[in-house]
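The complex is shown incomplete by one protein chain, all other protein chains being positioned as in the whole.
This part shows subunit A:
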Amino acid sequence: MSTVAHLEEEVKSSAWSGGKSPFSVEYGKLMMWFFLLSDVFTFSALLIFYGAMRFKSHSWPDPDVVFKSVPGVEHGEYPLVFVGIMTFILIASSVTMVLAVEAGHRNSRKEVLNWMILTIIGGFTFLGCQAWEWSHLIHEGMSLHHNPFINADGSTGAVQFGQLFFVITGFHGFHVFTGVIINIIITINVLIGTYERRGHYLMVEKVGLYWHFVDLVWVFVFTLFYLV
């Protein structure tokens, strides 16, 4: 134990002993993670509320009957087709985002730019699909006050069905929308070379976290509204 004496001057130096980030991440990324954690609770509260409403109700409209239309097809019966396409687009935009982040690690500005633009296009396409679906449902008579679709057991449809659909998919759509706006800002920064001068593309990584989160939330919204 001849080293003991030197311990007197020694400053602790393990990962959690201070002087550095225990996760080796920069503060902004840590803040993003905690913000997402917080948002998880917002969405969980809304979705649990949805679940509680649905269990409380003696019956609920059958999603295969409600969500069966696709654009351009009159009176078509294609349950899950359109929303499947929407979901695929959103997940594909997550993939392009991953590729943008990866290109950022290589400091390849041009590739980041391309993948970011594709991500933005994916986001807008998703929002467009959602707009079509909303207007279609409104056209069929669904609103915050009225639910034209009967329950699976044939009784009058639970009014909360449409209300929750609009509020929760709307809240998610708002997240997608803000995500697209942030993506656009980041893309402009990539375009004018802000991150190239800074020497790293960490911002792309941070908004990427947000974008993946929004996708992940959609998986739950999709499951709860369209599948079960």
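What we mean here is this: a contact is a pair of C-beta atoms (placed from the backbone, for glycine too) under 8 Å apart; a residue touches a chain by one contact, two chains touch by 3 or more; residues count from 1.
Methods note: contacts and distances are computed from a predicted model.
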{"item": "From \"ABC transporter permease subunit\", \"Cbb3-type cytochrome c oxidase subunit I\", \"NADH dehydrogenase subunit M\" or \"Membrane bound protein complex subunit mbxM\", the hidden chain's UniProt protein name", "value": "\"Cbb3-type cytochrome c oxidase subunit I\""}
{"item": "Contact residue for the chain not shown (choose from A:Leu46, A:Leu127 or A:Ile150)", "value": "A:Leu46"}
{"item": "Chain not shown, touching residues in subunit A", "value": "1-2, 4-5, 7-9, 11-14, 16-23, 25-28, 30-31, 34-35, 37-39, 41-46, 49, 52-53, 56-57, 144-145, 158-160, 163-164, 167, 171"}
